[in-house]
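Step one of this worksheet: look at the structure below.
A protein chain is absent from this complex, but the other protein chains hold their places.
Order of writing sets the chain letters: A, B and C. Residues in each chain are counted from 1.
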Amino acid sequence: MIITPIQIRFADIDALGHVNNVNLQHFFDQGKVDYMQRVLGLSGVWRKEGFVQARTETDYLAQVFMEENICVRTTVSRLGNKSLTFSQQIYDADTGQIKAASVAVNVAFDFETQRSVAISDKWRQAIEEHGIENFQVADATGCAPRPGH
Amino acid sequence: MIITPIQIRFADIDALGHVNNVNLQHFFDQGKVDYMQRVLGLSGVWRKEGFVQARTETDYLAQVFMEENICVRTTVSRLGNKSLTFSQQIYDADTGQIKAASVAVNVAFDFETQRSVAISDKWRQAIEEHGIENFQVADATGCAPRPGH
Amino acid sequence: MIITPIQIRFADIDALGHVNNVNLQHFFDQGKVDYMQRVLGLSGVWRKEGFVQARTETDYLAQVFMEENICVRTTVSRLGNKSLTFSQQIYDADTGQIKAASVAVNVAFDFETQRSVAISDKWRQAIEEHGIENFQVADATGCAPRPGH
Partner (left out) sequence: MIITPIQIRFADIDALGHVNNVNLQHFFDQGKVDYMQRVLGLSGVWRKEGFVQARTETDYLAQVFMEENICVRTTVSRLGNKSLTFSQQIYDADTGQIKAASVAVNVAFDFETQRSVAISDKWRQAIEEHGIENFQVADATGCAPRPGH
């Protein structure tokens, strides 16, 4: 499991005084990009191999506010031939409250040929070594305080 | 069914050369806000009554590019006591190609008391008069060209 | 002068109930991209030739609200060898009130060689034919209603 502290931006908050639901998807993306860098070594901008998102299912469970200490936890919960499924939670690092939960199917993609491809053995091995797992619902691990807030 | 032309922004396009998947959620939001204004008369910023998003399920079917003529079609496909379900499609208005499809559960919410509330009779009647429907998959209605592009 | 109606997004509005100042820069960008397409024929994503922004000066004169009918007017006010200056205003199309004014220096750039280049004769001619001008401060031309709002 990868834990990513989130740096909330002032403009993430909408007229309703909470983080706009679309901007919450940026938080999930931050977790996925962090996983891809730390587990798969995919950094910077993908020139050739990367992932495209095929499907997301998100439950918005509680409002997220500017002054909260927010993190995202990310695991791969299913590993297929060409696709994998991320399971993620946005949570309050101080209280453990789960704010939003999401499942996202991502497909390995070759941006040069513009086609989906099989997940490489190198990536497959890295994911399996990191562990394929689902969340324990009661899990409420903290994360380091985010800076710049 | 409400049809909303989308004004793509240069910054919607990400490093992969297509509209970033998170930004596609802004397009779905634009359709929902348009429906709420045109069918429910909810305009501007909601001070008291409005909706919060409880769940979204989105299928990303094809990449969206800057030069495409993109619209969103929005219907209410289920009307409950406190919640309703939007069914939406982002599509190419020139070819009819469906780019992304989403189902979103929205809950009526009182922002003063910060509680979910029953959907008012006035709104219920407006939604029923407009029609509760699902998409015909083959449906490929065009929409007026978007400006500023 | 190019006039571009703006489609405000719900998430453009921040916790203060008005369009966030950073998001106003997206509106200016929309005007510049519209100018580049309609005057220079630069559409879609720039693969080789385009512009990078070198400097912006922006005055935020009045708050912009969700329910307002907002447009951007864009001119080129100076044409140099490698750079040009855009002069722009964000305004309320119903009242003519100027909300924000900006001057932006853009440099012609070759994204393949990653170097600034001279503005081509073809572009220079198109800009000169369209007219190099500054705004009449009292100018308050309307624009077509924006869709999806």
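List of remarks:
Keep this in mind: contacts are C-beta pairs under 8 Å (C-beta built on N, C-alpha and C of every residue); 3 or more make two chains touch, one makes a residue touch a chain.
Note that the coordinates shown come from a computational prediction; the quantities given were computed from them, not determined experimentally.
The residue from C:7, C:25, C:75 or C:88 that touches the chain not shown here is C:25. Although one chain is not drawn, the whole complex shows that of B:13, B:36 or B:90 it is B:13 that touches it.
Considering the complete assembly, subunit B touches the hidden chain via residues 10-11, 13-15, 17, 20, 22-23, 66. Although one chain is not displayed, its contacts with subunit A can still be listed: residues 4-7, 9-11, 13, 17, 26, 29-31, 33-34, 37, 43-45, 65-67, 144, 146-149. Touch with the hidden chain on the side of subunit C covers residues 15-16, 21-22, 25-26, 29, 45-46, 50, 52-60, 63, 111.
The criterion applied here is as follows: only the chains that are shown with their structure count from here on.
Rotation relating subunit A to subunit B, from a C-alpha superposition: 180°, rounded in steps of 5.
Subunit B has its Cα centroid 24 Å from the Cα centroid of subunit A. Averaged C-alpha coordinates give centres for subunit A and subunit C that are 34 Å from one another. The multi-chain contact residues of subunit C, meaning those touching 2 or more other chains, are 10-11, 13, 17, 66.
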